[in-house]
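Shown here: the complex without one of its protein chains, the others still in place.
Right after this comes subunit A.
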Amino acid sequence: MSEADVKSWINGDESAKRMLDRVLTSRPSFSLPPPLHRIPLRVANVVEIAGPSPSAKTQILTQTAVSCVLPKVWNGVHYGGLGRPVLYIDLDCRFDVLRLVEMLRHRIVQVNGCSSTAGNEEILKLSMRQFSYIRCYDSFELLATLKTLHHRLQKEKESNGIGGHLLMIDSIGAFHWVDRASTTLPLGGKNRKCLSLQNVLEIVVEDLRKLLLIHPMLVIVTKTAIVGTTGNEVKRNFKRWPSSGTPDTSSELERLQKPYFREYMPSIWQSFVTHRILVQGSDDHLAMPKSQENDLAYVSEWLLPRLNILDKFVVRDAGVFLVS
């Protein structure tokens, strides 16, 4: 090695400042509505929203989709959206498009006031065109969708030049039981792998990783968490002595009854997820001074990275709103 080579090797390729500039422009951060707002999320992050049923997970996804498809500025009006296309893979098959339209309309009217409805319809159609939706009724269809996604994204990139999609998968655990039960089914031909939970998720993770390398996207996935309480037997024992209603025993009872969420996804999925947030319904109904009825509140907590802040939010007609 000549002296010039050694010198250039010591000097390095670029300074830290230049690298940071480069990364921040090529991988911008998404500013998402609550409760996903605490952590700056970039492309190639995989966010898992876990929670028991019902806990407003699909509402959070819909709200995020709304703020994603709205353009930033259109016709001189600042809508404040991200203007990025959204790909929604529905495994639960419970998506309600009219709810998405309702939330979108509320946002548009909030920005525009109740002015020209023709303009509102136009921007609604423009935003809805950025939203792509597909349903998968079993794991085969999911795998087929992921395999053909690259080709579709490539075609879109060539025709439109937009990158930076948002990929949403509603309920990655939807086929959990079906895949577990079909471990023993032979697939015809000795060289084919057996369909099993592990295999399906391995292929899903592998395909997603490959997609994220070529087409950097932000992936948001919901997962239904299975709740198990440890304190069921204890509760029955306590019921037999109703006289022991002192504050000490009731707080102990509460502590013992804290629900824990069983993780049922294989470790390959758990290591693929880079961020995790837990949503659950909170027990206290909030009596808001403005609304007539008590709104059901939900609590969200970031598990990965661990933040010791609990966000409370409610779901109203216009969307998901942070309360405290």
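Throughout what follows, a contact is a pair of C-beta atoms (placed from the backbone, for glycine too) under 8 Å apart; a residue touches a chain by one contact, two chains touch by 3 or more; residues count from 1.
Rule of thumb we're sticking to: contacts and distances are computed from a predicted model.
A.B. asks: Would you mind picking the UniProt name of the chain not drawn here, from "Very-long-chain enoyl-CoA reductase", "Phospholipid-transporting ATPase", "Myotubularin-related protein 12" or "DNA repair protein RAD51 homolog 4 isoform X3"?
C.D. replies: Result for the unshown chain: "DNA repair protein RAD51 homolog 4 isoform X3".
A.B. asks: Have a look at A:I39, A:V77, A:V101 or A:V323 and name the one touching the chain we're not showing.
C.D. replies: A:V101
A.B. asks: So that we can see where the missing chain sits, which residues of subunit A does it touch?
C.D. replies: Against the missing chain, subunit A presents residues 52-54, 58, 69, 87, 92-94, 96-102, 125, 127-138, 140-141, 144-145, 148, 152, 171, 174-175, 177-178, 180-182, 188-189, 191-192, 224, 226-227, 293-296, 315-316.
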